[in-house]
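Just one protein chain is left out here, and the rest sit where they should.
Which chain is which? They are A, B and C, in the order written, and residues in each are numbered from 1.
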Amino acid sequence: MEHSTEETIRVSLTENAIDTEAILASVASPRAGAVLLFVGTTREVTGDRVTESLDYSGYQEMALEEMQRLADRAAARWPLSRVAMEHRLGHVAIGEASVAIALSAPHRKEAFEAGEWLIDQLKESVPIWKRENWADGTCEWVHPGLSSSTETSH
Amino acid sequence: MEHSTEETIRVSLTENAIDTEAILASVASPRAGAVLLFVGTTREVTGDRVTESLDYSGYQEMALEEMQRLADRAAARWPLSRVAMEHRLGHVAIGEASVAIALSAPHRKEAFEAGEWLIDQLKESVPIWKRENWADGTCEWVHPGLSSSTETSH
Amino acid sequence: MQHIPVQLFALARDLAGAEQVTVALPEEATVADLRVRLFDQVPALGAVGDKVRFAVDQQYASDEMPLSGAREVALIPPVSGG
Partner (left out) sequence: MQHIPVQLFALARDLAGAEQVTVALPEEATVADLRVRLFDQVPALGAVGDKVRFAVDQQYASDEMPLSGAREVALIPPVSGG
């Protein structure tokens, strides 16, 4: 599933392994002096619990729209050459990439700023949800700010 | 040419194209939630001058030592899982990578901070020099802070 | 009255036991009215409480936003992508 309203910005969702090399290649630009790639991967241990795998679920149409809006805002705020964002959906094994953000810019400072801003914003607003499958056999949706999936409302 | 005193840090110099995928793969870690790759590439236009190509020359033994020292300092300052730094030497065409820095960390904030610090420091202290081959046929060593290669001393 | 299908995701979908819940509201209703009515109608959604946002036509919507003319409405519990 892919969304590309401008040739300089590509956002996508995939049920397959994220191809970081293809994403890097997609932001190549002769005007760029800096290329930045951020990859978010599944950690095996969070606190004292062991994660066996993850499942990502998304409100797909809106997730693509929101990723496009974030990339547009980044491109308006920093002089970026190209931006690519891809998020994985479905079952994700430990150590595999769940998200990749790549961008190119004339200078490195703006590349780092824009890259960090994009992943921070993605985690705030793109409607995608992670379900942790713990090694003890239980699983749980992750909803930051909600104390627990089994607690009742406050 | 490669230098690897600890398995968590790899620094290298190469006269071949930088293999970004191999560098990314070398920092994979099950403890990492974040992987960052920075690639510096040759820009075609700097100000109003057109660059045709670059040649990088290094004090190789010290360059490797200095890259290792920077990576050690970064690993002491931030909780990093792995660090890889590679710099290209010799003739580099427009659009090709001259440097790549990859690292993995449990969390993204430290990955961005350490990545930006490493490239900033590398550009300050690693003894490697760039010669710009301009489209007009002239060429010039780049020595930041020196006004011109042809001026006499002050 | 308008009948608004509200899409549910993640824990909200599990709590409601449905991918979608339809809510009946007056024509002049806003997102705030939808919020009250939806939680009345499906008490199990209380577990996601007031941390949820609503999206109208694939954009986050303020509580004041009128729902008339909305093509697609969704309840968005706190997101955890990345």
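By our rule, contacts are C-beta pairs under 8 Å (C-beta built on N, C-alpha and C of every residue); 3 or more make two chains touch, one makes a residue touch a chain.
Note that the coordinates shown come from a computational prediction; the quantities given were computed from them, not determined experimentally.
**Student:** Omitted chain: which shown chains does it touch?
**Tutor:** B
**Student:** If I consider the whole complex, including the chain that's not displayed, which of B:Glu65, B:Glu96 or B:Glu113 touches that chain?
**Tutor:** Once the missing chain is taken into account, the touching residue is B:Glu65.
**Student:** Could I get the residues of chain B that touch the absent chain, sorted low to high?
**Tutor:** 40, 56-59, 61-63, 65-66, 87, 98-99, 119, 122-131, 141-146, 149-154
To be clear about the criterion, only the chains that are shown with their structure count from here on.
**Student:** Where centres are the averaged C-alpha coordinates, which chain has the largest centre distance to chain B?
**Tutor:** It is C whose centre lies farthest from that of chain B.
**Student:** Multi-chain contacts only, two chains or more: what residues does chain C have there?
**Tutor:** none
**Student:** Two or more other chains in contact with one residue: find those residues in chain B.
**Tutor:** none
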